[in-house]
Structure formats: structure tokens, C-alpha cells
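One protein chain omitted, others in place.
A and B are the chain letters, set down in written order, and residue numbers restart from 1 in every chain.
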Amino acid sequence: MNRLSYIGARLVKTVLITIAVVLLSFFLVRLAPGDTATVMAGQGGFADEAFMKSLRAEYGLDQPVLVQLWKYISAVAGGDLGNSFVRRQPVLDVILERLPNTLLLNAFALLVAVAGGVLMGMAAARRPGSTTDASMTVLSMIFYAMPQFWLGMMAMLVFSVWLGWLPPFGLETMGADYTGLARLGDIAVHMILPGVTLALYFMASYARLTRTAMIEVADQDFVKTARAKGIGEGQVARRHILRNALVPLITFAGLQSAILVGGSVLVENVFSWPGVGTLAYEAVTTRDNPLLLGIFIVTAVLVSLFNLVTDIAYSIADPRVEQGR
Amino acid sequence: MEPLIAIKDLIVSLPPGADRAHAVDGVSLSILPNEILCIVGESGSGKSLTAHAIMRLLPRGVTASSGEILFEGTDVLRLSPSAMRKLRGAGVAMIFQDPMAALNPVVTIGKQITEQIRAHRAVSEKDALEQASSLLAEMGLKEPKALLKSFPHQLSGGQRQRVMIAMALSLSPKLLIADEPTTALDVTTQAQILKLIKRIQAERQMSVLFITHDFGVVADMADRVAVMRHGRVVEEGSVSDVLGDPKHSYTRALIAAVPRGESMLQPVAQDAPLLSVKDLAKNFRRGGFFSGASAVKAVDRVSLTLSRGETLGIVGESGSGKSTLARCVIRLLDPDAGEMLFDGADIAHMGERQLRPLRRRIQMVFQDPFSSLNPRQTVGEIVIAGPRAYGEDMKEARSRAADILRLVGLNPETMHRFPHEFSGGQRQRIGLARALMLKPDILIADEPVSALDVTVQAQVLKLLDDVRQQMNLAMLFITHDMRVAAQVCHRVMVMRHGQVVESGPTREVFAAPSSEYTRSLLAAIPGRGKLASV
Partner (left out) sequence: MKDFLRVFFSRPIPLVGLVIFAVIVALALLAPLLFGRGPFIIVGMPLLPPGAPGLLAGSDVLGRDMAVGLAYGARISLLVGITSTLCAVGIGVLLGAVAGYYGGWLDDLLMRVTEFFQIIPSFVLLMVLVAFLQPSLSSTVIGIALVTWPQVARVVRGEFLSLRGREFVQAARTLGMRDARIIFTQVLPNALPPIIVVGSMMVGSAILTESALSFLGLGDPNLLSWGSMIGGSRSAMWVAWWTTVLPGLAIMITVLALNFIGDGLNDALNPRRRR
């Protein structure tokens, strides 16, 4: 029963966050100079009188703020994130078209980051203070300090330009028209550079977190008890140390996904990966404000949902979780 | 008779940078089959590390650098890791102090028991669970089948310790090592666990190595006892010999320091009480947004009076509300209902403004010597902080501080030092000095000696009593230890679940308790009657 009410509480929280995101967007528009219609029309639409008129009506700019707010919320709830004048398409459609590519890239990066990070962290934790440990710490510090976009460019320089091992741009080879398995393989090869670049920063944090968690857990009394029971070291490491150390990592993955999206914007741009990140960049350069705002809303909601999933996973992993906060 | 365990000249070294080179400095002991040996000592005596050395479970950086530990003739310290693993849990088993920390929080109880059984025997999970179930029943736990599916945090402290003991016994070891297994438990639970250990020892005819700091427990449990100090065995022998005729001065001091549960004090006249509390109530809300918020009655209509020159003891186990009561009296918490008349004025619901001038007259000494002093202030700054807050002149405050520090037995020259440079007992003295600087009428002592070693405890208790007499204070003494209450309190009040269960002059309450609960508290006192009167 505890778990059910916990999940219920988290669901409510996700809904509240979504509402807060929409509210925030509503007020963000008001930040910009000019009225809402000007902002939402962006650079292109400004000139078109008819368009401006329809926008003003749509946003109800002559009506009190609360009515405008209500119009906005109901629009978003219905899936209407406005229209991109630049592209002459509904914003949501534009985003949904590119979304799968971003999801693919981010999922891959998250997997690589978690797997690589946990393995590195475990190796470092096995012998704290050793050369393995120290070199891992230094390595993570270096990756932490690198701008992600620059790292991507360096990787491109080394692996595409100088070594020629991996393709530098895009989702798949242009004009090749692969199908089926060959197409998947092609996409996979293109995904390696941007995916690993995106993953490296997070691998560093996962490695550090795993290392700290494992060292702290290893010092706890119940690990001593496990040894006192005559259990083999392997089982102690797996069922007792790792099992407990991994618990905070689950929540961490959820929180990291928010930063992952930001990194994705940069990495996608460097590698011309046709995802939401490059879309955001295009929105900035063409002053396509509805699109930019729409991207914010969509990514925020998605990350929030992912956090819901990780929190539920956490409640399964850690039986001590009570309902509420 | 061949000893089960023979420790010869054991030396356990600490990592470089520790305050001493060896935690255990040449210890030789033996444990015979079918006996209970207690190792008793204060903190830093090396008793716990000696026990850990037998299991080769020393912490990182700490090593058994020399000596032998023979288990049935084989030197445990020279065994291969796999041979040692086979011995652990099967030949020798160990239970630890804090059962909550000693159980894996994310694995079920059943799994934790079966993994031990299956690490040593080729048994199916089903059969292992059966064994686990009967073990739990043997330990006196109800509904063992349900317990197997539970997680540690769902059990009480006493239940958890029984689970630990069940696990330890699952493979019928020849030796059970118990490292302060009851120190973290309530006194009534402690009594039950001690009885349990004695029973299983007799039933299974195994040996028990029992580590403790409490000579009362020694009197109850031990066949033989070894006293340790600074890593060495100071005295050893049968319990009757050591208790009846202790040879070493340290042993004598340890035994003398244990508070006897016998009260010598006469109650003080209650004609003009300084503090009069009536029907005080304090509730806490439990549960978050989505649970049914239930109110916990931490203090449930409690009344008391306190007069100058007396010490009123408030005794109870954890969750009894005694600390909450103390914090309400000193207005660290705001009571929900009731009145507290202090010198005529009702301070229970007084606003902060009005309360301020009265605050200085009620002061508190806290429990934890390590967190009750600001680590970033010097002792001098800590002690004069109170008077300074009331606008007293710096020079004046400093000179008074010197006097007060002398009064509590500290050298005023050390005023410029920081708290971490002092021992636990000294820090409690500093806390007392801080409280006395404001010349209070009432001093509340919230478990002031619970965190101290027993010899230091005796000194601080004496100091508190002396100070109370000298400054004609009224003292409210909170404790969970009936023996301590008997030593310093004129009157005593027993609390349980937020309510007063019994109160009266200490001698009377101890001699003829009227409530069942008080009787069980008194019965639970370890070593009652077995330690000779000083």
C-alpha cells in the first residue's frame, strides 16, 4: 500500500510540474520586448499584418491576463503549441518529427554513460588510493572541465578528419538509401561519435558517484555482518555492496537526464544530428520563438516523465521508501 | 580442559597517524568450551578490536601484527582466506551493536538468513527458509513466516537483534561473539536479549564472548571476566572472584563507578515550588501529504513540581517523551496545551519578547558532548556567549568565566582552545559552565552522562550534584538509566508513551514501585543486587 500511494504522489507531482512548466512558458513570453503576438510571430511573421491579426486574436491579447493564461493552458493541453511562422507548420508537428532521433541518441548516451561509469567506479572503489583510482579521478576531472561541444569537435577532428574511422555528420550516409538491417547499422555507426561524446561527461559523474557510494557502503556494518556470516567475497560485493550503492544511482540517472538534454543540444549541433537539439539552434538563429518555447515545454515534460519512471524504479529498489516526500 | 579459543600475545596495530600505535597491546586470553567470558572496558580499551581480530574482521588499515589466536588448536591469523571464510558463520559467529546498521536494508530478513546457511551447506532455498523460520521461533519471535518476508526497517530494535542472533546460531557455532549487543537497546529490551543469550548458551552448550562496558551486565552474564584498559588485560578471573575481591585499582574504580540502584537521598520539602507544570501537552504530526496525518502525543498531560535545592529525575525509555518534556520546559519547543508556572508567571505560551528575561533563569546541559559545543568557537567564546547576549560587559564576563571554569574543574588558561582539543567529560563540564554563567535558578540536564565512559560519568554526576548544592539550584534530570536516577535524584518521575506512570520520592519508588512498568524497569537493571555496595 505504501508503494501505491508513493506512485500516486509522484504522478501528481509530475502533473504539477507540467502545469508549472506551462505557466513558466506563459510568463517567459512576457519577458521579451514587444507584446506576445510580436514575440510569437518572431522575426518572420512580424511583417505580415494578417498573420499578426490572427495571432492577436488567438492569444486574446485584448483580454485580461487570466483569460489569456487559460487560453494558453487549454491550447497546450490540447497539443497546440502554436505555429512556427518560419516553417509554416504547427510547432508540435515539427518537434515530433525530430524527437525520435534525439531520444535515440540520448538513450544510447545514457546507457553508455551508466554502464561505463559504473564499471569505472567499481574498479576505482576496489582499491581506493591506488593508481587506478587516482588516474580515474584525474580523468573524470579532465572530462568535467571540457566544454562538451568542443570535445565533440575534437573527436570529430581525430576520428573523422585525421583517422577517417567514423562519419562526421548526420544520421545516415546521404544518398545511400539503406533499408532494414543495413540502415540500422548505418545509423548506429553515425551514432557512435555523438553518442560517446554526449556520454563522456556523464560517465565521469557516474564513475565518481559509484566510487563514492561503493566506498561508503563498504564501510557499513551490514557488510561486516555479511563477511561474518562466511559469505564469499563475490556475493558480498554483489548482493550487499553493489546492490546498496546502486540505489542512489537510479535517482541520479533521472536528474542527469535534464542535463543530458542540454548537452544534446550542443552535441547534435556539432555533429549535425537531425534532432530536437539542432532544431533548437535553428529556432534561435531564425528567431522562431514559438518553436523554441515549444521545445522547452516538450523536453521539460519528457524529462519529468523520465524522472517519474526512475523514481518508481527507486521505490522498487529501496524498500525503505515511504509515501509522500 | 582444552580452551576453545586461546589468544596469545595479540598485538593489533593502528594505521599511521592514529593517536596511539597499538589498539591491542599484547593480550593473552582463553575461552573455555561452554562458558561465557565477558571482556569489560571503557572506550579505547581495545576490547572490541580483540573480538574482531578473532573473526579477522578488522577495519581497513588495522592489522593483527603479531601474536596467535588458536581456535581448537589452529591459528586463525594464519588461515587462508577460504579457510577463514568457512570458519566464519559456522564455527564462530558474531553479532554487533547496532542491529539496524548490521542488517542489509534492501534484502529481506529471510534472504539474509538463508544466504548464510547456503554459504556453508548444500541446502535448497526452501529448506533453508524452513530452518530460518524455526530459528526465528526459537528466538521468541512471533509469526516467523511473515517476518521472513519483511525488511529490517519494518522491525523494532529488539526484533532486529533477535534476528541477528538467529542468523548467528543458524549453523550451531561453537563460539558466539557478541560485541556490545544491547548497548543500543532500551533497558527492558536489553534485559530480554540478555536472558535470551543466556538461555541459548545453556541449551546449545556453546561459548560466548561478550563485550561490554557495563559491569552490571558482567555481573548478570559472565562466568569469567577480563578487564581491559589501554589495550591490555588488567585483571582476569571468575566473576565471583573479580567482583568480590578486585585486585587491580582500575577494576576497583570501574566497579565503584557503576551507579547502584539504591538511593540515599531524602526528598526536599515542596512548600514553595519554583516550577509548577500542569497538564502539559505536546503533539507531533506524523506522515506527509498523502498519508493520514496522525498526531503522536509526545507529551500527554504531564504535571510536575520542582523546588529549589532538589533534583527531580525524569526516567523513561526512548519514545517516552522525557526529552520532549524537557525541551518544552525550556521553551525550545512550544507546548500545545497546559501551563508552566515559573516563579508565578505562566511561561508555557508566553511570547518571545516577554520570555527573554526569564530564559536566562532556566538553563540546560545537553547530551552529546561532541555536538553541544560550536566547533568553530573557543571555549572562552562559548562560555561568555550567554552573558554577552544579555549585554554583559566583556571584561566582567571573562573574569566570571574564569571562576566558573574553575568551579567545574577546568583550567581557565585553556579558554582559548577549541572544543575538539578536549575529552568528552571535559566538554560536558564546558557545557555546564556555559549554563551556569547565566546564574540560573533551574538547571535541566538532558541525559548529561549517557555518552560518557562510566568512570567519567561518576565524576560528572558528582560535579552536577555539588554544583546544585553550592548554587542552590533546582535540577531536572532526564535519563533512561534508573541507576543514575537513584544516585542523584531526590524524587523521580517515570514516563511512558508521553504519560507519567509513577512519581514520588526515589527511595519509595525504588523500594515499592506501584506500577507494573516501573517494576519491569527496575527488574531490567543489569546486575541489580549483585554488585556490592560501595
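Definition applied: a residue touches a chain if its C-beta (ideal position, glycine included) is under 8 Å from a C-beta of that chain, and two chains touch if they have at least 3 such contacts.
Since the model is a prediction, treat every value here as computed from it, not as a measurement.
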Absent-chain contact - pick from A:A37, A:A125 or A:L293: A:L293
Touching residue (missing chain; options A:G8, A:G79, A:P100 or A:P147): A:P147
Footprint left on chain B by the chain that the document does not show: 330, 332, 356, 359-360, 362-364, 366-368, 370-377, 382, 385-386, 389-390, 420, 431, 434, 438
Residues in chain A touching the chain absent from view: 17, 20-21, 24, 28-29, 31-33, 39, 141-142, 144-150, 153-154, 156-157, 161, 255, 258-259, 261-263, 265-266, 269, 280-281, 284-285, 287, 289, 292-293, 295-296, 299-300, 303-304, 307, 325
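Here is the rule we go by: only the chains that are shown with their structure count from here on.
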Centre-of-Cα separation between chain B and chain A, whole angstrom: 49
Touching residues (chain side chain B, partner chain A) in the complex: 55, 57, 59-60, 85-90, 93-94, 96, 98, 101-107, 115-116, 119-120, 151, 153, 164, 167, 287-291
Of chain A, residues touching chain B in the complex: 5, 8-9, 219-222, 224-233, 235, 239-240, 243-244, 247, 317-320, 322-325
